[in-house]
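Omission of a single protein chain aside, the complex is shown with its protein chains in their original locations.
After this line comes chain A, so read on.
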Amino acid sequence: MNSELLKYKDISIRYGEKKVLSHFDLDIKKGDRILLKGRSGAGKSTLLKMPMGFAHQTSGNLYFNNSLLDSNTVWDARKRIAYVSQDLDIYEGSVNEFIEEVFSYSFNEGKLDRTKLRRLLVYLGFEKDVLDMHFEELSGGEKQRIGIIMSVLIGKDIYLLDEVTSSLDSALKEKVANYFLERKDWTLVIISHDDVWEKENVRVVPVGV
């Protein structure tokens, strides 16, 4: 019996004439921490979008929890996996409204842990009044930290993190990396050029070489 949480099997992706990935294989088991590395445009973000159903392979198969990812199972994957995109266009409105909205989805209803929220805000160097700020007033690094906080707040144990530390200062990079890497039971797939993620037990996987 195989216990892969995520399995990329012989994945190739082409956009028109352009080949992005060819015959990519990767098995991810519970508790794995994987760091995807590769040049810009190699297809790293595309790999993280696939389990969410935001990008599709041209050939090959993707499995989540041993079942083929398709338009039915993707909804399950979205409930189990926390995904933080590289894109920082997160929401229109205040941070508070964002949190309210996310926790109004039937799947998240009643799960908001305000103590945890406060703890996370403090840990990542926020003053409390950031909750009243609007996203267009936040800096890139602030949006990034809100994205990270939200991913943790909804309480999942599989994380797909696409360049989540790119706009942070080195102290914050270290804090974020430590926060995730300390949770031994979490499964992490990380895209980052920051060496704070290159720690023991982190498997570096090259993309597109």
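Simple rule for what comes next: a residue touches a chain if its C-beta (ideal position, glycine included) is under 8 Å from a C-beta of that chain, and two chains touch if they have at least 3 such contacts; residues count from 1.
Quick note on the criterion: contacts and distances are computed from a predicted model.
Only one chain is not pictured, and the protein name UniProt records for it, out of "Tat (Twin-arginine translocation) pathway signal sequence", "Succinate dehydrogenase subunit C", "GMC family oxidoreductase" or "ABC transporter permease", is "ABC transporter permease". Although one chain is not drawn, the whole complex shows that of A:G31, A:G53 or A:G208 it is A:G53 that touches it. Across A:D10, A:D25 or A:D87, the single residue that touches the chain missing here is A:D87. Checked against the full complex, the candidates A:K79, A:R119 or A:R203 give a single residue touching the omitted chain, namely A:K79.
In the full complex, chain A touches the hidden chain at residues 52-54, 71-72, 74-75, 78-79, 81-83, 85, 87, 89-92, 101-102, 104-108, 150, 154.
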